[in-house]
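In what follows, a structure is listed as structure tokens, so that the remarks can point back to it.
Note that one protein chain is taken out, while the other chains of the complex remain in position.
Let's turn to subunit A:
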Amino acid sequence: MMHFLLLFSRQGKLRLQKWFTPVPEREKKKIVRDMTTMVLGRKPRSCNFLHWKDLKIVYKKYASLYFCCGLDAEENELLALEVLHRYVELLDKYFGNVCELDIIFNFEKAYFILDEFLLGGEVQETSKQVLSRSIEASDMLQETMEEYMSKPAF
């Protein structure tokens, strides 16, 4: 299973953090620091896999954002790359040519999409279309209620 998924910028600013195991707040901060230091310190054409404690770390850079996840030792690293890629595709489809700013200003939506894709550290839906439809439907639910209340969402 995936233990955590982090998104951070080239300067080490955290844009998203998803934890699938209970970790104390201080420990979370430490892990984020370790991940950003390790990943940002990698040479440009290195392989995308690292070892950290007893976890496999898989990371990929998309434009200015690093997607970094920690996996159990028996997970398939190559498939993890595909998982990260799928998440990026989903974000891209939702936002239309997604960029870091989209994720900064709409972080809650990035979380909603992630929560439709992964659950408990495992992939829950393998079809892009099905997933997009669920998100759309949820959004509709939200907007309907907001329109009813005649107030904008946030």
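Convention: a contact is a pair of C-beta atoms (placed from the backbone, for glycine too) under 8 Å apart; a residue touches a chain by one contact, two chains touch by 3 or more; residues count from 1.
Operating definition for what follows: contacts and distances are computed from a predicted model.
**Student:** Any idea which of "AP-1 complex subunit gamma", "V-type proton ATPase subunit", "Pectinesterase inhibitor domain-containing protein" or "ORM1-like protein 3" UniProt assigns to the chain that's been left out?
**Tutor:** Options "AP-1 complex subunit gamma", "V-type proton ATPase subunit", "Pectinesterase inhibitor domain-containing protein" or "ORM1-like protein 3" considered; the missing chain's recorded name is "AP-1 complex subunit gamma".
**Student:** Considering the entire assembly, which residues of subunit A contact the chain that has been omitted?
**Tutor:** Spelled out for subunit A, the touching residues are 14-17, 19-20, 22-24, 29, 43, 45-51, 76-79, 81-83, 86, 104-105, 107-108, 111-112, 115-116, 119-120, 122-130, 134, 137-138, 141-142, 145-146, 149, 151-154.
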